[in-house]
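Quick one: the structure is below, and I'll ask about it shortly.
Every protein chain except one is present and positioned as in the full complex.
Chain lettering (A, B and C) follows the sequence in which the chains are written, and residue indices restart at 1 in each chain.
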Amino acid sequence: MSAATPAAAASQSVLDVTDFSVEFRTRAGIVRALDRVAFSVGRGETMALVGESGSGKSVTAYALLGLLDAAGRITGGSARLEGTELTSASPAALSAIRGKRAAMIFQNPRAALNPIRNVGKQIGDVLRRHAGLGARAAAAEAIEMLRAVGIPDPARRAGAYPFELSGGMCQRVMIAIAVATRPALLIADEPTTGLDVTTQAVVMDIMGRLAAETGMATILITHDLALAAERSGRIAVMHAGHIVEDAPTKTLLLYPRHPYTRRLLAATPTAAGNLADLRSIPGNLPDLRRDDLPPCRFAARCDRRLPACEAPMQWRELEPHHRVACWNPA
Amino acid sequence: MSDTALGHARHVVTENPVTGFALALFILFVLAAIFGPSLVPYDPLASDTANALQAPSGQHWFGTDQIGRDIFSRVVVATRLDLGIAAASVALVFAFGGFAGLVSGFFGGWVDQVIGRVSDTIMAFPLFVLAMAIVAALGNTVPNIVLATGIINFPLYVRVARAETVQRREAGFVDAARIAGHRDMGVLLGQVAPNIMPIMVVQMSLTMGYAILNAAGLSFIGLGVRAPTPEWGIMVAEGASFIVSGEWWVALFPGAMLMTAVFCFNLLGDGLRDIVDPRRRT
Amino acid sequence: MSGQIGNQPTPPEAEGPLLLDIAEVSKRFPVGKTGWLSGKSHSLVHAVDDVSLTLARGETLGLVGESGCGKSTLVRLLARLTDPTSGSIRFGTRELSAIPAKDFARDPDRARIQIVFQDAGESINPRFTAADAIADPLRQLQGLTGDTLRQKVEEAATLCGLPLELLARFPHQLSGGQRARVGIARAIGPRPDLLVLDEPTAALDVSVQVTILQLLVSLRESLGISYVFVSHDLNVVRLLCDRVVVMYLGRIVEVGPARAVFDAPLHPYTRGLVAAVPRLDGVRADALRLVGDPKSPIDPDPNACRFHGRCPIGTDRCGVEMPELRRFAGGRQAACHYAEEAPA
Partner (left out) sequence: MRGLLLRLAGSLPALVAVIIVTFVLTRVLPGDTATYFAGPTASAESIAQIRAELGLDRPLPEQFWSYVQALVHGDLGMSLTTGQPVLTDILARLPASAELTLCGLLIGMAIAIPLGIIAAVRQGSLADHACRVIVTAGVSLPVFFTGLLLVYVFYFLLGWSPAPLGRLDAFASPPPAVTGFYLIDAALIGDWETWRGAAAQLILPAVTLGLFALAPIARITRASMLAVLGAEFIRTARASGLSSRTLILTYALRNALLPVVTTLGMVFSFLLGANVLVEKVFAWPGIGSYAVEALIASDGAPVQGFVLTMAILYILLNLAIDLVNRALDPRARHT
């Protein structure tokens, strides 16, 4: 996947990631969690990072923002946020970027908020840190942010604690914290997992509206292909630490080229299909601690495998904006 | 399961030599408690006023006290009584407190209310003060010390057993057991109790130390075991007046013994906790 | 245990077409502190309120709704793990609601109603191997021991596609999909007539989910079991279920054939729910949004529609008159004053 030219137009891109690799040192060996991941996201664009558990989609987000725990480290590649290199940035520089130029929201919003600080202050903390506001101005702006994420009676709700709010409300507060400083990039890590579907729809609407209004780039990390289909302009599919396919959403859904993408689509229940039409994906993820990981980590599960698959992986641009990491795409 | 647990235990002991050390110390204490009285060089009660307050020497390893008794012999012989009191009270509270917590957590309702009230009442007192009051009211005997030490530990055992039970009562496997045809008591004793047993054992090891301290503390203020019976708390109390005049050994050796025993059980408890629940490592 | 005449377990062939007939079942829990001084609280959570439904032999009934809608409580009620506050639960020809849940463990019908739990990992005693878990109900309910037991365990495992060499493993040594299979094997071991599936695939990746769903379909065909399938994933419910029951705040708001309900919902809540489900073919611009949160289930107004206030089409009438389930063509029912049949 070396020497890849990210698909999105470079001039407009907010984040350019190339050859990005991450490892975790564990007692049981080195986990090669990400291997030469490459993508870019443009202004106002929503890109979905889709994959099953263990595919490395959350690790990507954490590594980009310097939030890996002590065992993890970036072993190579580059990630440029509006021209600023993130992989070599100092912890202090990253801390100044996080929450200001790149923000993140998480799943399980109630646990992701400080339980004993009212939500207005939690939004205010970010504004005071990054926007240089005083306590009073931050409090006033926090109320505006609560209004912006559609929370009724924001002045009163600013004094509420997370336990007094529903899960959906908490996630809106999370969004308010994230977008308070008008970041260029928002990473949403499974933002609606655990929420009810009706709440999910509302929360996703708000994120979409804010992205459209502010022109921020969004990375939507999700295991739900249907959610990605509905809410993103482009989808990058991850499998075992690789991005295997990256294409505009409609193209990817209608003309998937990588065997794993096709398998994933064939396993996803749809509104119209029958159970008998669904196909599972045989085999399991390879053990990422192995020293002899094959160049294509899907090869062992793949029915389109060729002898050529033993060669180092390379991106193939099948048509403009549609890349696939496969020697034998469908 | 036992295979992997044993393997894990061996792993913990090799990985964490402190636990191995505590285990060795524990075995030593048990041996002293069993064989101590028949092995010591002197009669722990025999006074020898000619040799009173002798500093430690080759003849009297830990020196002699104010009436010439051999402190080493007394310290070793006391092991049985001190550990015995602690072990008996822990066993007592394990049986009653553990069961009460189990029942309380599993059935809830009025059973839980009643047991909770009893616990709250005990907890309303500073625990050592309550132990003092119980022994003072019931009389200065060893069974009463055991009882008092057991009673003040009761709320702790109830709380731990109850919390663990409640957590498992909500777990799916309890419902699964009912679906599989187990009745309440079957679920409680067959499924829940074995699951919380390891945690209760850790608790026992940790409270052994506290029980030893408590019993010795009672003796130190003149409640509980009476002189001239060799007991660490009394021996420290007897030695206390000689500290200011420089005869340190009279109080030091029984105190050090007491401390080592408590330390041993605390280390062992921490080690056991690592084995039972590696995630709760501190 | 149950000595009354006419309330004996009946052989399946002697029973009518209905396996399960639940009528006006409610379950309420007291809430609030009952301290010494604060006095007894009389507030009640209406977890399940006046629910009636039927399940035909061989049918698969889907139960959908969002968190707090009462589907978990309903599952516990019909699996006889908890006692209803009122109402009747008829299983075959037998009335089960009068048998206290704590005695049902030894009831002859215990074996005929089994559950597959939501979190397969958590529903297996951590001290049990897969074989122990599958053997437990067989030993308890059918008194099997020794070779017969082992044979039955292996048979159940094989039926569920669980390799026999995995039987000696503890739950934490199994993958999510394998644990799900152990959970299913345990439940079908006693050959139940009714299997309650409580979100059996919620914790699984899609690739594994498919295999589990297909396993459930094949078991339904080969063993002739009836399913009550609980899920929050409407797409999965549509795949597996003949009929579907939609719940909202403890009450049934809509019942009907699964495809009909999802393709043309009658109740405004169902409409909002269906509209909110992401679809692979992209979002519809006119999608209906249900804003706000459900009302509190504590002491709800008995005369107001539970959906009132969040409902996009509600009127004042909904605040003073509780809508009853009304019948519509095609075996459908909906509890809304303004539900109208979709034009054919």
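Methods note: a residue touches a chain if its C-beta (ideal position, glycine included) is under 8 Å from a C-beta of that chain, and two chains touch if they have at least 3 such contacts.
Values in this document were obtained by computation on a predicted structure and should not be read as measured data.
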- Message: Using the touch definition from the top, which of A:Gly83, A:Pro115 or A:Gly132 touches the missing chain?
- Response: A:Pro115
- Item | Residue, one of A:Gly51, A:Gly77 or A:Gly99, that touches the chain absent here | A:Gly99
- Message: Which candidate, B:Asp65, B:Asp112, B:Glu231 or B:Asp270, sits in contact with the chain we can't see?
- Response: B:Asp270
- Query: For subunit A, which residues reach the chain that was dropped from this view?
  - Reply: 65, 67, 94-100, 103-104, 106, 108, 111-118, 125-126, 129-130, 161, 163, 174, 177-178
- Query: Which subunit B residues would touch the chain omitted from the figure, given the whole complex?
  - Reply: 117, 120-121, 123-134, 136-139, 209, 213, 216-217, 220-223, 233, 236-237, 239-240, 243-246, 248, 251-252, 255-256, 258-259, 262-263, 266-267, 270, 282
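As a working rule, only the chains that are shown with their structure count from here on.
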- Query: Taking each chain's centre as its mean C-alpha position, how far apart are subunit A and subunit C in Å?
  - Reply: 34
- Query: Quick one: subunit B and subunit C, Cα centre-to-centre, how many Å?
  - Reply: 49
- Whole-Å gap separating subunit A and subunit B, where each centre is the average of the chain's CA atoms: 53
- By residue number and range, which residues of subunit B touch two or more other chains? none
- Item | Residues of subunit C touching subunit B in the complex | 76, 79, 81, 102-103, 105-106, 110-111, 113-115, 117-119, 122-128, 133, 136-137, 140-141, 170, 186-187
- Item | Contact set on subunit C toward subunit A in their complex | 66-67, 175, 205-211, 213-214, 217, 232-236, 238-240, 262, 272-273, 275-283, 287, 289-291, 293
- Query: Within the complex, which stretch of subunit A touches subunit C?
  - Reply: 52-53, 166, 168-169, 196-202, 205, 223-227, 229-231, 249-250, 253, 263-265, 267-271, 273-276, 278-281, 284
